[in-house]
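See below for the structure under consideration.
Left out: one protein chain. Kept in place: all the others.
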Amino acid sequence: MPTLDDLNHAAPGDVVATLGAVFEHAPWVAEAAAGRRPFATVEALLGAMREAVEAAPEAARLELLTNHPELAGRAARDGAIAPDSIAEQASAGLDRLSEAEYARFAALNADYRARFGFPFILCVKRHGRASLLGAFATRLASDPETERATALAEVFRIAAIRLATLVDGPGTPRTTGRVSTHVLDTAAGRPAPGVAVELHEWVSDTETALVARAVTNADGRTDAPLIHGRPVPIAAYELRFRIGDHFRATQPGLPEPPFLDIVALRFGAADPEGHYHVPLVASPWSYQTYRGS
Amino acid sequence: MPTLDDLNHAAPGDVVATLGAVFEHAPWVAEAAAGRRPFATVEALLGAMREAVEAAPEAARLELLTNHPELAGRAARDGAIAPDSIAEQASAGLDRLSEAEYARFAALNADYRARFGFPFILCVKRHGRASLLGAFATRLASDPETERATALAEVFRIAAIRLATLVDGPGTPRTTGRVSTHVLDTAAGRPAPGVAVELHEWVSDTETALVARAVTNADGRTDAPLIHGRPVPIAAYELRFRIGDHFRATQPGLPEPPFLDIVALRFGAADPEGHYHVPLVASPWSYQTYRGS
Amino acid sequence: MPTLDDLNHAAPGDVVATLGAVFEHAPWVAEAAAGRRPFATVEALLGAMREAVEAAPEAARLELLTNHPELAGRAARDGAIAPDSIAEQASAGLDRLSEAEYARFAALNADYRARFGFPFILCVKRHGRASLLGAFATRLASDPETERATALAEVFRIAAIRLATLVDGPGTPRTTGRVSTHVLDTAAGRPAPGVAVELHEWVSDTETALVARAVTNADGRTDAPLIHGRPVPIAAYELRFRIGDHFRATQPGLPEPPFLDIVALRFGAADPEGHYHVPLVASPWSYQTYRGS
Partner (left out) sequence: MPTLDDLNHAAPGDVVATLGAVFEHAPWVAEAAAGRRPFATVEALLGAMREAVEAAPEAARLELLTNHPELAGRAARDGAIAPDSIAEQASAGLDRLSEAEYARFAALNADYRARFGFPFILCVKRHGRASLLGAFATRLASDPETERATALAEVFRIAAIRLATLVDGPGTPRTTGRVSTHVLDTAAGRPAPGVAVELHEWVSDTETALVARAVTNADGRTDAPLIHGRPVPIAAYELRFRIGDHFRATQPGLPEPPFLDIVALRFGAADPEGHYHVPLVASPWSYQTYRGS
């Protein structure tokens, strides 16, 4: 990955080669930014790109929106969209829709395009399935002017995430969040090692999808956060801990079924760039959680 | 409902008319007890019935077992069993089995009867579905002598519950437990009223069944315990609280989705005659529970 | 204690004999109320007395204030005040002041009387020592009109408490609060019996005074609330639990000194008629408390 310093000193063509896809099908944004180098921070580079978009003629900005691929659309399905978009849509599970879901997206996309004249644009990496569909419904009811601004704001969010993975430098915009946990055994006064943990997303009121699986280490933590290095999709989650197995092993004589076996902590994340530390502090007969730090 | 005092002074035939069904198809047990009146407590009356069974010839005791209806068996299905048995099996959902489940019970019953010579007897009011099937599997692996003692112990448990509903008097054997809850809002320092609460039983690893539904009153409690007046079936449960609605109403400005929306407290009950008080003590960003009193 | 019904049918002279001291040195208030009988509730009787005071000429109202004894004043010291006042002042410890404290009260009383023309009146049963001195300081800085209203409101509070102890009837004004606790052992999932509990009042930033002492019973509660049947004095409190002794007895092998030995829960009470339930929910390595219900 090139450093910001590399880019500051590269030929303009190389800058465009590196950053041309930050704004989909719009290398002219990278070109404009190349002309304003050097930048002290990646944030400043992103700012220059944003200003280039904002200073462009209305038609160019509209084209920027129009050129975006639909979510779960025909082009995405046929692989006819930019590689970044493919990965982003896959991260939201949009490449694994059922036929019914695919049809629902097709209908929503058609309605949206009919109403606003450009495809529905959302930084999908920041949304879980339910949130994505909720945003679709909300924005369909918006007025054209507001919606154009909203769509552009989403384009900038997408650009920030892409840029952060393309350039290594100081002042990188914050585009990632974290979900983490730890397990403390308050009957023993020690972290609980070896506890199986699963993170699920509530994709609808009745359905969950596995996001991550881990086992706590000697310090009662997972070796890596359960979500990290990316935005935390806006969603309701459920952390499941097989804490009963821990207490069976450490405190013989508990009843069967035990008072606590699988503990499920449901929590919502509304801030994709936030840190959600959701610990389990438990004895065989009590537990608690909180949003920690 | 007659009092113990009534029974102490009734004609022997009336005693048998009242208590004849406490031991299924075995009015001779009530008859024997009638001859040992008066009793100071219902517990003493039950003890006399138990002693009558224990003093009876081996053949009579075996007949007592043999006469018991199968769980979810053909006789139960056809209504050809004692009314108490019908109600007891219904309380465990055994009258609402799918064809596959019914077939599974039929196979287990056949195996059990082939091995031990009498039907599988369990005080079903004390068991949830998973516990019932677990007991079936465990006891199929038992040896005949132990199993005969276990079956008899279950007959006595069934008798205790039946007796407690037939006679009103001092020293009634404890045959009921309780599941209760309350909701405390630690951000406001007050009970949380109007919170929708549901109690579900985990009937298998993947399936829950609704047991009770309530809304908390001004004191943060439900007007009645969620389970009471009967044994608490041995099972894993899940209490669900729509606490997010409470905080939406009392603390405007929380993010959407909120950190806490539906809170699910999973707990196991292994003591059917116990009191499981499982409160929810919550702020918008933390909660805890414990087995209380 | 006469019932409200008794009073409704008593001779006017007997009513005055019973209720004459509700307003200090002002039997005319009882007399006026006697003329408005019958009353359906004690609250209504109190309301009639309050209205009699409010309808009286300004001079009579001022006399009502002027006739009140000073707090910790010379008259109180010499026993020259009404028996109710003696008991009330004793309940706040004003009969056990050091010479320095006595002098401080004398100075405050003199300042107050010089400024407002009547003695400082406060329903002392509703205040701890620090709150009482704080109220003294605040009210010395008040303006005469506000202060006269405040003093009268305190006279009504004193009257309500006195009345509630003199008449037995429906609709008694709420003049009592409660401080209670219970101890739950979350390592064992059971109430903790036999735990020594003390309630102290922080009478100043550095000094506490013992209010009550108890031992938890089999249900982890004290047989009676630690404060009840009277207002909870506005104050900072400290509940001390010798929980270490409980865990030493039930969980051999804990280190010495234990992580938890004496647990001190400090809490403030600002609502004398409120219920402060302050439980201790503890394992050997964790504890929590909250204002419960």
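Labels A, B and C are assigned to the chains in the order they are written; within every chain, residues are numbered from 1.
Going forward, contacts are C-beta pairs under 8 Å (C-beta built on N, C-alpha and C of every residue); 3 or more make two chains touch, one makes a residue touch a chain.
As the structure is a prediction and not an experimental result, all values here were calculated from the model.
**Student:** Touching the hidden chain in the complete assembly: which of C:28, C:156 or C:267 does that?
**Tutor:** C:267
**Student:** On chain A, where is the contact patch with the chain that was removed from view?
**Tutor:** Answer for chain A: residues 182, 184, 186, 189-191, 219-220, 281, 288, 290-293 touch the chain left out.
**Student:** In the full complex, which bits of chain B touch the chain not displayed? Write them out.
**Tutor:** Against the missing chain, chain B presents residues 186-189, 259, 281, 283-286, 288.
**Student:** Suppose we count only contacts with the excluded chain; which residues of chain C make the list?
**Tutor:** With respect to the unshown chain, the touching residues of chain C are 131, 234-236, 238, 255-264, 266-271, 285-291.
Simple rule for what comes next: only the chains that are shown with their structure count from here on.
**Student:** Any idea which chain sits dead centre by C-alpha averages?
**Tutor:** Per-chain C-alpha centroids compared to the overall one single out B.
**Student:** Is the contact between copies chain B and chain C built from the same residues on both sides or from different ones, judged by whether over half of the numbers are shared?
**Tutor:** Both copies, chain B as well as chain C, present the same residues to each other, with over half of the numbers appearing on both sides.
**Student:** Report, in whole Å, the distance between the mean C-alpha point of chain A and the mean C-alpha point of chain C.
**Tutor:** 57
**Student:** Quick check: how many Å separate the C-alpha centres of chain B and chain C?
**Tutor:** Distance between chain centres: 48 Å.
**Student:** Using the touch definition from the top, which residues of chain A touch two or more other chains?
**Tutor:** Residue numbers touching two or more other chains: 259, 285-286, 288.
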